[in-house]
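With one protein chain removed, the remaining protein chains of the complex are shown where they sit.
Note that the chains are named A, B and C in the order they appear, and that numbering of residues resets to 1 at the start of each chain.
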Amino acid sequence: MSHPLSVCILGASGYTGIELVRLLLAHPHVKITALSADKQAGKYLHELFPSVYGHSLPVMQKIDEINFSKIDLVFCCLPHGTTHTVIQNLPLNLKVIDLSADFRLFDLHVYEKWYGAHHAPALQPSFVYGLTEHARDALKTARLVANPGCYPTASTLPLIPLLQQQAIHHEHIIIDAKSGVSGAGRALREGSLAAEVGEGFKAYSLGAHRHFPEITQTLNTYTSKNVLCTFSPHLLPMNRGILSTIYVRPMVGQTSDSLRDILVQSYAHEPFIQVLPGGVQPNTHMVRGSNSCHMNVFAGYQTDMVIIVSVIDNLVKGASGQAIQNMNVMYGFEETVGLPRVGVFP
Amino acid sequence: MSHPLSVCILGASGYTGIELVRLLLAHPHVKITALSADKQAGKYLHELFPSVYGHSLPVMQKIDEINFSKIDLVFCCLPHGTTHTVIQNLPLNLKVIDLSADFRLFDLHVYEKWYGAHHAPALQPSFVYGLTEHARDALKTARLVANPGCYPTASTLPLIPLLQQQAIHHEHIIIDAKSGVSGAGRALREGSLAAEVGEGFKAYSLGAHRHFPEITQTLNTYTSKNVLCTFSPHLLPMNRGILSTIYVRPMVGQTSDSLRDILVQSYAHEPFIQVLPGGVQPNTHMVRGSNSCHMNVFAGYQTDMVIIVSVIDNLVKGASGQAIQNMNVMYGFEETVGLPRVGVFP
Amino acid sequence: MSHPLSVCILGASGYTGIELVRLLLAHPHVKITALSADKQAGKYLHELFPSVYGHSLPVMQKIDEINFSKIDLVFCCLPHGTTHTVIQNLPLNLKVIDLSADFRLFDLHVYEKWYGAHHAPALQPSFVYGLTEHARDALKTARLVANPGCYPTASTLPLIPLLQQQAIHHEHIIIDAKSGVSGAGRALREGSLAAEVGEGFKAYSLGAHRHFPEITQTLNTYTSKNVLCTFSPHLLPMNRGILSTIYVRPMVGQTSDSLRDILVQSYAHEPFIQVLPGGVQPNTHMVRGSNSCHMNVFAGYQTDMVIIVSVIDNLVKGASGQAIQNMNVMYGFEETVGLPRVGVFP
Partner (left out) sequence: MSHPLSVCILGASGYTGIELVRLLLAHPHVKITALSADKQAGKYLHELFPSVYGHSLPVMQKIDEINFSKIDLVFCCLPHGTTHTVIQNLPLNLKVIDLSADFRLFDLHVYEKWYGAHHAPALQPSFVYGLTEHARDALKTARLVANPGCYPTASTLPLIPLLQQQAIHHEHIIIDAKSGVSGAGRALREGSLAAEVGEGFKAYSLGAHRHFPEITQTLNTYTSKNVLCTFSPHLLPMNRGILSTIYVRPMVGQTSDSLRDILVQSYAHEPFIQVLPGGVQPNTHMVRGSNSCHMNVFAGYQTDMVIIVSVIDNLVKGASGQAIQNMNVMYGFEETVGLPRVGVFP
């Protein structure tokens, strides 16, 4: 394109905000024109995160101080609940990629059960759910994109092809998921303190995690049946990475090898999804800092129970990286531009 | 007793060895009389582990240099496969607590399938499997004790009462287990290097872990049916701790609450097993360095699938601590003596 | 003694509070009679820290609800600044060990420069500074004890004998100190979040840390000269442990070996201080969870610059453990009772 895309990041002072900035500063077709962070308005981002010191970035403003007339695209990294109103008030010509959960659930009743009142119900139908590999056609013409959650991305990418091809039962799917602590964001809670997280490990929100309806919705979108699953998130003593261990029942005639073949074929041409060679364990370490998803399939001890493992970096493919991937599709850029594919190891 | 129990630790230079020493140095009824470490013979343990510097400990010897006539009890921390022969050659009056896997599997065929040739089959029937809370009567008269593995301890303690009381189905039990890296021992492997473990997370040995037959054997020992389970170990980026997330199907009429009640009642008088208050997540951090096991039961999103979570310190209740607990029972000491019950947090 | 010592912990909900509870629950001469935590009044400690679940502990109260008539000794773990008034209002017969900094600085002007107004100046002269190994005589008759800070403990223990024996210059001492994150306490700050601390390392409060005047005061107390030093704290990505690397200038005729000899002789009979064998590096890992201090002396590349390294667990010897050690001295208990001497490794 002749001039760079002018983007604004709302909520730049959180972890998905700084990750967007890290990635966009290296993106050849983008210029960051505005940053918001209500409590930090008037400061520069490097005052919070010296990682960007030396780079030219606009001063952070309050949202209502931003001149949106010069902006093409808004990345919205605001907390759940506050996003509805903010996006509703943006100029209608702006494109928006929302990293919050506020527009991910299509069914208002489901949304309200899990998150409370929906303040922009009229806008909901215009949103495309941006699980990139499965949403490209819709993304190309979308104005509003709901960027998927980290757990749903890691968990549904391997399940969708298997359900689509009726290779596994849609009931009693168990998703045992583990996330690094950056997934909890930058909010101040005792449970996120280093001294409590380090050298500890626990499950949390069992039976009550808000990503559950998003996972179910995404899986149901791709199958005619009503998926029943159990989803158990755990907190890992590390910064980045999600690993999902998924237990599925193969249909008659299917084995761990045949399920793996389906994934290999389904994702053969995907630059960011790698079905690893047989027997190789996906490791969060290998995708850290990258937009890649690694997955594989393993036999257990029972032939009627197969184990799938998938990993992503929760802040990249699980948030800011997938948002940029969606941007690339929306604007016709090469889909991989600006997105690391090789993890930072060790 | 009038004079302290004289104990010997074979294989003192590994992690279970140094953990036994740490705990036994504070045990009022025990004196450490001999230590072996073949490759380190002639050195003092503090040369490997300065944590014990300043404590009076015997120099490490080769096993065949040890004068067993002064020893009452041997803790055997040798690698799998070498233990058979060593124990077979010990004087017959000695009591032995073996922390290896060599005598844990009663069925020689099963042993040989998973570990290779068994070199002391005649000795196998004399061994008591020392899951303390469920083996006290046998322990009181035992000469030879096979100390349970770490994963089997964490996983079977909550399952045994539920299976005994026929409260859950014995099929399709899924054990998704996560262990700190000390569980891999002190052997030198790339996969155990700090730069590879830190900030990474992966599953390993899916469908092929040697603790699987031990778990199955233990569960079957306490139920008339043939338990079918899936067991998936994962490597946590931390030193100590095992957490097992266990997915079970309740029998008709059972709920997560009723399952929890069974555990509460079953373990009400156990000093080292705590069924946490409803809703409280077991956290490895809370039992680190202690011999405690914390467990709890949670509802998932499907009424026919209940989630159990249990945690132990793999080196204490999962190895050296349980060995001392077994010693206490064998010798009629108070069962809790010398064993921390409160975890080192943070 | 005929009945156990009745103790109260004010500010039990912080890290030094829970560490006192962990240690005191295993102390044979002590009963915990009261716990305070203003914001958590009405809760049990296990609701915050399940590590103590199953142990009988009093419900947490507000300070003014506590019946001090049944208490012998108060451990005060309240924040700096609030402690003056609380202790001033306690019954005069109570003994007090204060883990805050409020009564550590003898000179009110120095206190006020670093901490602000002193609200109990009349009480200050009654306090004994409890660096146990150097304060036993005063402790035996003390009613009020100011428990030393973590950095001052780690840094002054090796320096005091060397300064006392005029073996090193008292000027240009450099203390480069590194602490685990539990030293920052349980207060909620972005800088203490796991995602920020993990995999990061930085110095902090250079030229402005409140432990500087405490270090200087302690060193000056033991030498006739005016010690000049530089003190640089750093934040380690781990939970527990302080390591001080100290650069000193030996007096003419002194070498690293002769300095080490002085420390060996000075601390030969101390149960909690170990001067390691020549060449062995002190490692925080080896004292974790214990009340031990490991130290050693090393030659550098210049003969006029010698390097001393010392390590402690900041929550034990640097706080709650030393407080109990002081209690043991005050009440004539064996000094080591209830205090682990072997670190939890690995």
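Here is the rule we go by: contacts are C-beta pairs under 8 Å (C-beta built on N, C-alpha and C of every residue); 3 or more make two chains touch, one makes a residue touch a chain.
Please read these numbers as outputs of a predicted model, since none were measured by experiment.
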Touching residue (missing chain; options C:Val30, C:Met238 or C:Val316): C:Met238
Hidden-chain contact residue, picked from the options B:Gly54, B:Pro213 or B:Pro237: B:Pro237
From A:Asp72, A:Asp102, A:Glu133 or A:Glu199, residue that would touch the chain that is not displayed: A:Glu199
Candidates A:Met286, A:Val306 or A:Met327 - the one touching the absent chain: A:Met286
Residues from subunit A at the interface with the omitted partner, ascending: 15, 18, 21-22, 25-26, 46-47, 49-55, 182, 198-199, 239-240, 271, 274, 276-277, 280, 282-283, 285-290, 292, 294, 315, 340-346
Residue numbers in subunit B that touch the chain omitted from display: 15, 180-182, 184, 186, 188-190, 192-199, 237-239
Residues in subunit C touching the chain absent from view: 172, 174, 176, 178, 180, 195-196, 198-204, 206-207, 212, 228-232, 234, 236-241, 243, 245, 247, 281-286, 288, 298-302, 305, 307, 309, 311, 345-346
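The criterion applied here is as follows: only the chains that are shown with their structure count from here on.
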Geometric centre distance via CA averages, subunit C-subunit A, whole Å: 45
Centroid spacing, where centroids are CA-atom means, of subunit A and subunit B in whole angstrom: 39
Of all residues in subunit C, the ones touching two or more other chains: 15, 182, 198-199, 239
